[in-house]
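Only a single protein chain was left out; the remaining protein chains are all shown in position.
Read from first to last, the chains carry the letters A, B and C; within each, the first residue is number 1.
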Amino acid sequence: MARVQIDQLTVRFGDFTAVDDLSLEIEDSELVVFLGPSGCGKTTMLRCIAGLQACTAGRIWFDHEDVTERTSARRNVAMVFQFVSLYPHLRVAANISFPLQARGAPRAEIEERLDWAARIFGLQPVLRRFPAGLPPGVKQKVALARAVVRRPTVLLLDEPLSAIDESFREEMRWELGHLQRELGFTTVYVTHDQREAMSLADRVVLMRDGRIVQVGTPSEMFEQPADEFAAFFIGSPSMNFIEVKRDPAGLRLGGNDVLLKLPAGARAALGEVGPRNLRLGIRPQHVALISDPADDAVGTFDAPILDRYAIGRERYFDFALGNDTLLGMQVGPEAGERPKVAFDLAHAHLFDCETGRRLPVRLAGAS
Amino acid sequence: MLAIAGLEKRYRSKEALLGIDLEVADDEIVALLGPTGAGKTSTLLCASGLERADAGRIEIDGEDVTGLPPSHRDVALVFESFNLLPTLSAYDNIAFGLRSLAYREDEREIDRRVSMVAGTLQIDHLLRRDVEALSGGERQRVAIARALVRRPRVYLLDEPLSALDLKLREGLRLELRALHRSHPSAILYATHDYHGAAAIADRIAIIDGGRIHQIGRLDELFADPSDVVVGALLGSPSMVRFEATAQDGVLVADDLERPLGRLAGEVPGRVMAGLWPDDVEVSAEPLPGYRPAEIYATDFRGMDQAIQVQAGSHFFRKVVGLDVRFRQGDRCWFRLPPERIFMFDADTGTRIRTAVSGDPEHEG
Amino acid sequence: MAVEGKADLPAMTATERAIRPRRDPLSDRLILGLFLAPSLVVLLSMVAYPFVSLIYYSFLRFSILRPQVPAEAVGFENYAFLLSDPDLWSRFVFTGQFVFLSVGLQFLLGITIAYILQRDFRGRDVIFTALMLPMMLCPIVVGFLWRYMLNSEWGVVNYLLTLVGFAKLDWLGVTQNALWAVVIADSWMWTPFVILLATAAFRGVPKTIYEAADIDGASAAFRFFMVTLPLSAPILFIALLLRLIDTFKQYDLFFALTGGGPGSSTETVSFALGKLAFSYFYTGEASALAVILLLIIIGLSLIFVRYLTKLGRQRG
Partner (left out) sequence: MIRRRASPAMIAALTILTLYTLYSMGPLFWLVLSSLKSRADLFTVPPKLFFTPDLSGYQGVFGVGKAAGTASAIGLTQALVNSVVIAFSGTAIAVALGTLAGYACSRFDFKGKGDFMFFALSTRMIPPVAVLVFYHIMFSRLGLADTRTGLIIITTFINLGLATWIMKGFFDGVPREVEGIALVNGYSRLWAFWHLVIPMVKGGIAATAGFCFIFAWNEFAFASIISTTQAKTLPVRVSSAMGSTGLEWTQICAAGVVLVIPVAIFFYLIRRHLLMGMTFGVLGKGR
């Protein structure tokens, strides 16, 4: 277990820059999730830490040791791959103890560690079997057991759950989260699944095109997205984005047709951001239908409701603003006749249209 | 409309389907939800005619098509990953069906329809591209366009979104759903993802081990699960399950103090007791009638959090609000409302329809 | 999420369109039959029929040289004659020696070279392709080429030997030397095959497994013997099977290189069969020997097929 320090790391493949000048510190026993769409550089990043990928520039430190030039074998890292990488010719027991065998650990120690790893992953019943006959989830458990059996400095997980069936994947996610906190390994986890990231991470590192978009705890990521990409990528269903124009009374939506009234404090704050084009972002969970609000209620407006429907046990509605169709989610009781659309302004965000950055404007008024 | 009755299929000596009965109405999406190897793909292949059924009957719009080759059935099929003919452009892939002997249209009509569907799916700009140059999401869009453009009687979709990134999957799923709402058609949609099934389907058919365990609207399935498999596959988190023993008119879960409840009738031996997570009551404070437990793991979900609770040798999961932030290792207390308990046979998994009620002696 | 152009898209169902009546396409069963039939005819007439006929001939005494002499059923006499012939047993012994040495040398060289060629360096692919060339040559040419190079008086091999201080060897005139001569020539031609398959086997090991082994701290040697070699075993066994059978039936090379000499000391079973059938024209006995040869090869194949199936089942 160790602190990992990544210092201005860059990886280029020919003209393509996979990781671009990335720096990050990972605390001891922390679980950090690298999240991003495919091709964002998150796996390359992980392979650099593992020593499987040489970096073009930058250094990697484990505690106070510079490991940039070391081979994987000499870094004492453990890794679980996306696609199962068990040794098919070895039984489960031999697979788990392989890293200890490779180091020539004494027999007694091997027995003891194997026993421990098999117990925590509940693998005792399959120790004598070959990996081929096992379901994918159990195979990944074996891979995890093989990873932790040697007490690695850093545990690296490369989309370990994505090749597993949905129902079992959830099971594994729980197990993984529990064990990481129990065992306290410094862990770097790579995934494109924001649910996994939010669920497991102490901190999430959202990446795009080889760069970090935002680093933060899951709730920071959810509540204070750094920009439109972060806002879009985290949370489902995805956030609604609406072009807005300023108005003395608040904001005009949907090509000036609709006025979103804002409290006085917010209008003042809006005045200070300067002459920019703005976009409003709000999650469907924070859009509701309410009956008969007060006429001057802030955050409410009339809009055509296109459709109401249930998805699973959740109730949604589509409403129109100009040419856009937007999504809302009815959390409370069903609204009656001629309902109005209500934005929960405390959870609405304003973004700069040009840069995509979130602007520090509180739409709900004074703090 | 698609009707499948008594469908059986065997590959060499391996049984794949053991009698599938299923109907998809003209305006509904039925999701075939089940784990890998449950028989989803076999069902779709038999329905399309690409595999021959060993027994059973398949009807489309009332016409028996069991013996017909796939080209005579007028169905569309979208596979999980390989859908596009690499030798053709995106446009020619979409137009492919309309140039066949069976579904031939003249080129002007083809052009009209392709551009219309391409507009709907927002792939106009991709039409002249080589399919090798398309991304995964774009390829599935083209595949769906090819299905749409022919206006078949039935759509068969085999995990069409599973190979895509989560974010892309969620977006495309909503689009498909919206498309279906504006243009109703019969769709059979196979998936192993509960979220996917719940988000897209009008009705869900729970399939496992080559059998359909239950079929119905989501609320019907939640209200009246017929089988323990339904509980295991439905919901996120899925059904809370306790191995229990029925004895002397009371239900006792292994390793838990106090009976779960009183039985209205005689139930012999071992059962599986299950509740939907929403019905389990969890508290951070000890309350009368609540049982002590420990938080095994937590799962932050943005708007709320899910917790896994360990009570003795039992584990269950539940979604709770963010007002109390549970942490791994915290103490908690829970109550299992007896009237919400479903019982299933421990061996066969079938539902035991005996009511469970609160026990006045033990419940507060 | 916006779905555009909703209004333009006609209903997706096609109830109004009748399916056009058309000719039923050929059923899959018919296609299967049509596609398979020609090959089946060739195989039956060229393999099954000869095999059955050979068994029949092997119980007859006759010679194709004298068709006017009627064939006479002799029961197992041909087999008894063959099996009691000490010369035949020594042919089997020689064939065994040849197969063992030759295949052994090919595997030793082949696996070593394949291992070395795993490392990427400039020009590797060119060298690799060039090294494959010998196995593509005509065996007759190979035989003559080595016969020419191994000539005891003016052959280039003996010249090179004298250059580095060894005495000239009479390669083809002494039994033991002649055995080595064919082993060297056969290995020259077929080591590339083992290189090819070993390379394929090594590359067939998924990259992540190598990476996993690296991360697990395995040294190069540990990795090779504990991961690469066992994982390559199925393909190496296929290579072994093919090499054993090919070497066992080797005929052309002996024909061109030693002609069975000196004397008949480098006659393999195949070569002896050739002589029996087409020099002495003992057709009955030759058929019996052919049957024995075929049974050995079929047996050998079945053992390997069974082993491979077992291995495949174990590893999925």
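Worth a mention:
Note that a residue touches a chain if its C-beta (ideal position, glycine included) is under 8 Å from a C-beta of that chain, and two chains touch if they have at least 3 such contacts.
These numbers were taken from a predicted model, which means no experiment stands behind them.
When you scan B:G6, B:G37, B:P69 or B:G358 for touch with the missing chain, the hit is B:P69.
Within the full complex, the residue among B:S100, B:S313 or B:T348 touching the omitted chain is B:S100. Hidden from this view is one chain, which touches chain B at 11-12, 48-50, 69-71, 73, 75-77, 79, 82-83, 85-87, 96-97, 100-103, 146, 150. Counting over the whole complex, chain C has residues 25-26, 28, 31-32, 34-36, 38-40, 42-43, 46-48, 50-51, 53-54, 57, 64, 109, 112-113, 116-117, 119, 127, 129-141, 144-149, 153-154, 156, 159, 188, 191-193, 196-197, 200, 203-204, 220, 235, 238-239, 242, 245, 248-249, 251-252, 255-256, 270, 273-274, 277-278, 283, 286-287, 290-291, 293-294, 297-298, 301, 305 touching the chain that is not drawn.
In this section, only the chains that are shown with their structure count from here on.
In this assembly, A is the chain whose CA centroid lies farthest from the centroid of chain C. Distance between chain centres (mean CA atoms), chain A to chain B: 25 Å.
Centres computed as Cα averages put chain A at a distance of 55 Å from chain C. Counting partner chains per residue, chain A shows two or more touched chains at residues 238, 325, 327.
Shared contact sites, meaning residues of chain B that touch two or more other chains, fall at 171, 174, 178.
Those residues of chain B that touch chain A in the complex are listed here as 35-36, 165-168, 170-171, 174, 177-178, 181, 192-196, 198-200, 218-219, 222, 232-233, 236-238, 296-303, 306, 308, 317, 328-329.
Residues of chain A touching chain B in their complex: 37-38, 165-168, 170, 173-175, 177-178, 181-182, 192-195, 198-199, 218-219, 222, 232-238, 285, 307, 309-313, 318, 325, 327.
Note for the complex: chain C touches chain A at residues 1-3, 206, 208-209, 211-219, 222, 226-227, 230-231, 233, 314-316.
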